[in-house]
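With one protein chain withheld, the remaining protein chains of the complex are depicted in position.
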Amino acid sequence: MPNTEYIITLCDGPSCIHKGSRTVKDALEEAIAKHNMQDKVKIHLSGCLGMCSKGPIVIVNPGYTIYGSVTEADAAEIIEQHLINGKYVTRLVVDEDHLYNRFFRIFGDNDFFGKQMRITLRNCGIIDPENIDDYLSLRGYEALAKVLTELTPKDVIDEVKTSGLRGRGGGGFPTGVKWDFTANAPGDERYVICNADEGDPGAFMDRSAIEGDPHTILEGMAIAGYAIGSTKGIVYIRAEYPLAIKRLEKAIEDASKNNLLGDNILGSEFSFDIEIRLGAGAFVCGEETALIHSIEGSRGMPRPRPPYPSVKGLFGKPTLINNVETWANIPVIILDGGKWFSSIGTETSKGTKVFAVAGMVKNTGLVEVPMGTTLRNIVYDIGGGIEGGGKFKAIQTGGPSGGCLPEEYLDTKVDYESLAAVGSIMGSGGMIVIDEHSCMVDVAKFFLEFTQDESCGKCTPCREGTKRMLEILTRITQGKGKPGDIEKLERLGTMAQRSSLCGLGQSAPNPVLSTIKNFRQEYEDHIFNKKCVAGVCGALLTYTIIEKCVGCGACKRVCPTNAISGTRKQLHTIDQDACIKCGQCYDTCKFEAITKA
Amino acid sequence: MIEMKDQKIDELKEYIAATQSNDNPESYLIAVLHKVQGLFGYLPREVMDVVAKAMNIPTAHIWGVATFYHYFNLKPVGKHIVSVCMGTACYVRGAGKVLEALKKNIGVEIGETSEDKLFTLQEARCLGACGIAPVIMIDDKIYGELTGKTATELIKKYRKAAKG
Amino acid sequence: MSELITIHINETEYKVEPDQTIMQAADKLGFHIPRLCYHPKLSIEGACRVCIVEVEGMKNYVASCAFPITDGMKLHTNTKGLRRARRDIIELLLDNHPMDCHTCERDGNCELQRLAASVGIRARHFEGEKKHYEKDISFSSIIRDPDKCILCGRCVRMCSEVQKVHNLTQAHRGFKTVVMPAYNMPMSESVCTACGQCINVCPTAAFLEKNYTQELFEKLNDDSIVKVVQFAPSVRAAIGEAFGLEPGVNMEGKLVAAFRKLGFDYVFDTQFSADLTIMEEASEFLERLQGKAAMPMITSCSSAWMKCLEQFYPDLIDNVSTCKSPMSMLGALIKTYFANKIKTDPKKILSVATMCCTAKKYEAARPELDVDGMPGVDIVVTTREIAWMIKSAGIDILNIEEETPDSPLGISSGAGAIFGTTGGVMEAAIRTAYELFTGQTLVDIEIEDLRGLEGIKEGKVLMDGNEIRVAVAHGLGNACDLLDIVRQEPDRYHFIEIMGCPGGCIGGGGQPYAAANSIPLDEDCLKKRAEALYDIDRKKTIRRSLDNPDIQQLYKKFLHSPLSKVSHKLLHTHYQAKTPVGIIPKK
Partner (left out) sequence: MLTPLEIIKKKRAEAVSRIISKGYLSTKRVYVGMATCEIAAGSKEVMDVFTEAVSKGLTDVYLSQKGCAGRCNLEPTVEVVEEGKIPVKYGKVNKERALEIVDRHLKNGQVIKEWLI
């Protein structure tokens, strides 16, 4: 990159490939080579850019010139005209001003961003979130103005329905249908709620979205307010997100000053206010009915549905709840059209999805990809592969409610149905890459510890069932597993899935059941062979000092039970009976002379 | 001391009064409890009584809410709050060891306050700093890429500062 | 009536009313789906998941107590998978429950036990850590034992929704959830009114009355003291249920005989002092009517209501009758009038009260009610406790000869009997007050407007052309609603009766546990108990308190007249605002 002057982004989405983008790529490379520009120009393949009808798409940066319907023959012309002569190839230029993909213009970081498609995060990392002017300059609040000028509430709902957008909080319920239900529920008052109670450990999509572009959420909510006949919006956000709260407050204040919230928005008849309510540290409050109880000032415990919040929600009134990411899609859908939106993604899952990629992957961070992108693309192309040179073992999607998928499922597409079909879920978008150094029983235990701790305690299967499951998992990792334990886990797990009151309990067993399904051997190793191949479960390990030992004595000094003996500069040994398997010697040894197995 | 407390109570009452003109005033309970914790560092029982009276909410209900949400402290906290992030990213990168080391060094379990009232040890879900995992937060400041050793050194620094 | 819809249960088609839950529809069709947290008088919790059923087309099981039926719905109540899930759920409850059924007070009366048996738990698979918390024995009336709690939440809902006391809450969360008063304070320091309805609805032994049976057994063996017992009207109407009888059998005679067999020297009837209460209260009412004290006047027989008043409605203290409850009036007389009569040192008299009520234990311990520095009542046992004592002593109560209470504190009018049911005190008071006010005898003495289980009842009586407006509330929640009206419209009523428990004393917190085929506080059961009392009234020749010859004697020989100096000393009391202050939320 150092000497690069131009980056050519070539859309590598399915539609463009179909229309011959790969041959365009060859032709571009050929032309670049011909002019000896290999050092100055970099070709980058991107994920679907959402301009399928005009594909193949070639974008030249800097300048963000979009060329459409590029053929093999056009390639040389682009190189010669644009790159060498500095003139646009006018007949190919596509004049499309979509809200997304601006980051190409700003970031040079195409390895990471190239395969992504940023719709919900379109402004994140681009604008100053505390300056409403930045948002306004990028067509901010134009969607709201458009709705107020040109569309009836029904038109708005129809547009959202056309887009095929589904709830990004995990459930995947069609957003337009939800709006429709709420709009048609009897009642004089209605509420619009933004669920920003993001609680998955390791997921921070919503926080980033609010911190990076708070006005988008407000605009989306106001549009919904207009569509369903509500004048009151509430953002329910975790108290643990002080900066996001501050930026939201500022955004609400600025929007109100600019008559983009409040009474008679932009001179119209429509009035809409937004209030912030804080959570207080309860994961279960992400569940709609629990969230409602929390806003009402009560313990955030779910209640049986029906009645659904769209009919009987906050303070007993029809209530529309969508999560942050869902809201962020709304202005785009209004401005670029539901039809366009629905062209992105798969048959049943439209648009993009944001994932918080973490764990043993090189590029940890937030990625937004079109639905239908494979897990492999995310882990290797965007995530840059496994950190530290270990071997890929599993990918955990959907946070503590999700499942662990082994390598053979890496070509699974991310969409609601495909992930569910292989035993995981989309969830809110947590994605943890696990390598061979992690023990799957321990991973399952980690997630279950979380859900068990976050169980509200209302229903028996979740309160008592997850506790017993955790006990069984704990004893397996301690080497005290018994024959029949796996079956017990399966029995309790399926019972809790089918019988729990809310989504938390219904999905809590997923990490356990999916690891049993995909990594049963590891469980059996723990129980029957008393072995933890990943070397994680301390009680199952044996520490041994091998020939590499130089006799420095460091291990001896840290051993809390004096289990290590040996004379200076001589091979030391560990008394296995005295060893409590704390691992301190292993961590201390600088010569890799201690093994654990 | 007492005067300061009265001042805080007055501020709290003002805050509550402002919420009571809204629709569904009782729904502001959690916001009010946040305010109490902001003023007092935890939720003192007698202050919850004040809230109950001012908001006309039974104390049992307030207690149910206060104990449900992990964000609320029911006991006085130490001078510094040490939150160990146990989010997935941190866990995968060794937060467990950091936590163990801190427990040992401070001499408390999670949720407890050290005898010298200097530190309260807490577990956090995700501090949003996954990139520099594992992290801990001491009061408002985040420290990343820690090991058990570097974490204890941090604590020692704070201890020294408190004495100095 | 709306059009019927079609549902299928276990492959059979049925036509049913729409707008009901699966459980309601199934109940009517003869499918009893097992259940635990559900109670018809309480809000739907959907928490225990015992009542799950399978609905075709739905991935997960649904709670039949909460899920509405829809046209064409196909559901299954008894599939293999369901049976197994239900079994596992109940087993999970057992796994976190002390395995001490044999030594548990509710052994044989426990819903969890019955449920476990009904789903066929024969082996245990998932045992692990059990919760353990301190038992709270601080309170004179009610014991809280969180270890026995299975978190069905019925007590919390009863306490907040029906009684509106809001003493109990679920605190903490998840596996660590515990039902407790605010701040986990001892029950004795809480706003608990001691009504005992938590005990009534608890499926296990997480709430129990403080048990005095062992102490009482010991004292009954003490020949150096005179053992006197009184029993409340509602005890006779309900105790049969503890011996397997249908609700509503009047056990008065057999109970008197059983008391004697247990070793009591004298058996008196609280109905007698109910008559006495009426004499005092009706007289007090007439005085207030003349403007001598605050109006409207509110009755004071219910001890749970007394505690509720002092904590929740201190502003209405002046409106409450100063009359002690019938139990405490009789206690006072036993330690004075009666002691004198049998020429015994009152300190040598053990005064026991058998009550349908747990709050009476609290009342007996109130120092304001002491007589010459002694409590009028030394020990209060509930209907449940005395039933157990009778069983434990091997007394075949069902087959013994009936006996009558002792004189001079044993004869009662019909008015005294109906004291035990909601509206009864008011009805009894009107019968006497009318005559005291007008000098004429009230002919139509059965006041239908004041009978039945409606939450708040209103009535009017014309006394010499003066319209007396009365109101009756049972259950503290209804009482709160009524008192809120009174606060707003102080002139709306002249006289108000409040009983702390649903249905009045017949639904008291100390009554027998629901039978296996019934539910706690079942309306039919309450109605039958009330009917037993009305039947006693109907069969009496004396139906007005002022006609009771023993009452007349008592005034002649000892008290002189209602509201006399002696009366005031022995039969009246006072109240004062107490902490913690109770708060009743607006909604």
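Note that the chains are named A, B and C in the order they appear, and that numbering of residues resets to 1 at the start of each chain.
As a convention for this text, a contact is a pair of C-beta atoms (placed from the backbone, for glycine too) under 8 Å apart; a residue touches a chain by one contact, two chains touch by 3 or more.
Note that the coordinates shown come from a computational prediction; the quantities given were computed from them, not determined experimentally.
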item: Which displayed chains the hidden chain touches across the whole complex; value: A, B
item: Full-complex contact with the absent chain, from A:11, A:366, A:414 or A:579; value: A:366
item: Contacting the left-out chain in the complete assembly, out of A:130, A:347 or A:575; value: A:130
item: Which of A:23, A:231 or A:258 contacts the chain that the document leaves out; value: A:258
item: Which of B:41, B:94, B:111 or B:144 contacts the chain that the document leaves out; value: B:144
item: Touching residue (missing chain; options A:207, A:232, A:303 or A:317); value: A:207
item: Chain not shown, touching residues in subunit B; value: 127-132, 135, 142, 144
item: Hidden partner interface residues of subunit A, rising order; value: 1-2, 4-7, 61-63, 103, 105-109, 112-113, 121, 123-134, 136-137, 139-142, 144-146, 148-150, 204, 207-208, 211-213, 241-244, 258-259, 265-268, 358, 362-368
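Operating definition for what follows: only the chains that are shown with their structure count from here on.
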item: Interchain centroid distance [CA atoms averaged], subunit B/subunit C, Å; value: 44
item: Separation of subunit A from subunit C, taking each centre as the mean of its C-alpha atoms, in whole Å; value: 56
item: Contacts with two or more other chains, residues of subunit B listed in rising order; value: 26, 57, 61, 64, 68
item: Residues of subunit A whose C-beta touches two or more other chains; value: 282, 299, 456
item: Partner subunit A, residues of subunit C touching it in the complex; value: 44-50, 52, 59-63, 66-68, 81, 84-85, 88-89, 92-93, 95-96, 125-126, 128-129, 150-151, 153, 170, 172-177
item: Contacting residues of subunit B [partner subunit A, same complex]; value: 23-24, 26-31, 33-34, 57, 61, 64-65, 68-72, 86-92, 124-128, 130-131, 133
item: Residues of subunit A defined as touching subunit C within the complex; value: 282, 299, 303-304, 306, 452-461, 463-465, 467-468, 471, 488, 491-492, 495, 497-501, 506
